[in-house]
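Removed from the display is one protein chain of the complex; every other protein chain stays in position.
And now, chain A:
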């Protein structure tokens, strides 16, 4: 029947005629219309799809990462390891020959040449995925500008000042060098440098009197770069001339000094360095340093224009590593084996950029008792606060016994939250639905979540109540655009007006469809795959969500030194024209999305 199957295309040309016949007899045929989902994100595949005609887009989030045409096959990862973060969507009307997994495995076992090709493809695939990530980050670092590094403010002395004056200026300003101004630079004067090492050599070794003027002694061949030059060029210049500092100019004026240590600090804010630091941490103090470095990493990546979703992925991973390592350092082995540390809320969704309130909990195995439990959990929370994760105002933390409980009690709470919803219950349910396992036995969380989804009937009343908070805050936009213009000087709370309605609305839709995803963007795309959201709307929504998160990050990075996020206010007049227009468009879209939610969940009745 599948005479149309083309056996001349690798790897199938490796098969013997008898094996070809066996394969042909085992084929099913998939018929997919345009825009239909062939293989879901995380969906396990029971067969290898070989495109006979048509075109298939491999998507990650909203991006098309690969296109499969006739004779291409997918997806070995879904077939063998599962959990691919990609979905496959027919871009045209498409026919696929379906090779069942058992037949493929059997043929690969029998026919070594065929098996080798399949295995090689699979290995290539995995390594391509792995290197893509680290490339993006390295590229970002090579693009970093000097502007992103710390510059020491310049300390000037006049040419007539003595060596003693120069030393005093260094001490007073805690600087390791001074700049010597010989005449007015605007009228042919020059600027030189005198470092601490120079002073030592001149006074101690050469025996110059401390009151001799610095003017003739300073070095005037300055190595300088513009502030907008690449950090990489600074590194090269320093290496070439074996110096440890450069003079940085901005529009011809001296802006400051770039020290080698500060330059290396920026370049070493590489996620792999931090990850290594976390893995090797032998005490909570080592982790504190790593946690501090994450803030620098965010700044560098954000400064070089790396996409926020990518930064969020990276930061989520590093934060979870820190939590896991800290828990492993503090908890006795039997506690580790009989409990599951979970993070909830934005951390669970993997959307945390700067350090927000800690939302975490501990699920204990039923029947397990740990004598030192309260000390461990108390220390855990205390250390996180030290690392700069502010305590949760709602006390959703492991140190609170309410959130460190056996599985059975979690189930009881879930039952209450569902069946006796009040405001706190709704919120607890919402953040618990976003929970992700960080350390210990993650089957405990899986069981609790399974219980949650199992208890949810198709109860419209419940979902109506659950979704309602998405409309709780006003989104200034739409018809009142004019009013918005007049209120321009008022700051908009970007979290309440934009981010929260999207996050919670998408969460409600996802919960209604019993989805396992926790990340908002992933949920949006999964909802599009299920046909709940129109693909175009999903794309706009995901874009708006990314844009608003970027704005929020920008506000946070600018306003905080410690890297904690407290301020969510965006002042529209402080935005550029382009940003402001896009911001207004996003808010209009959020408004539209709220209308969709109101309609979907009958919130107006």
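Going forward, contacts are C-beta pairs under 8 Å (C-beta built on N, C-alpha and C of every residue); 3 or more make two chains touch, one makes a residue touch a chain; residues count from 1.
Here is the rule we use: contacts and distances are computed from a predicted model.
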Which of "ABC transporter permease", "ABC transmembrane type-2 domain-containing protein", "Ion-translocating oxidoreductase complex subunit B" or "DNA polymerase III" matches, in UniProt, the chain that is not displayed: "DNA polymerase III"
Identified contact with the non-displayed chain, of A:44, A:66, A:95 or A:265: A:95
Option from A:52, A:68, A:181 or A:245 whose C-beta touches the chain left out: A:52
Contacting the left-out chain in the complete assembly, out of A:9, A:33 or A:276: A:33
Chain A residues that touch the omitted chain in the full complex: 1-4, 25-33, 36-38, 52-53, 93, 95, 98, 100, 529-531
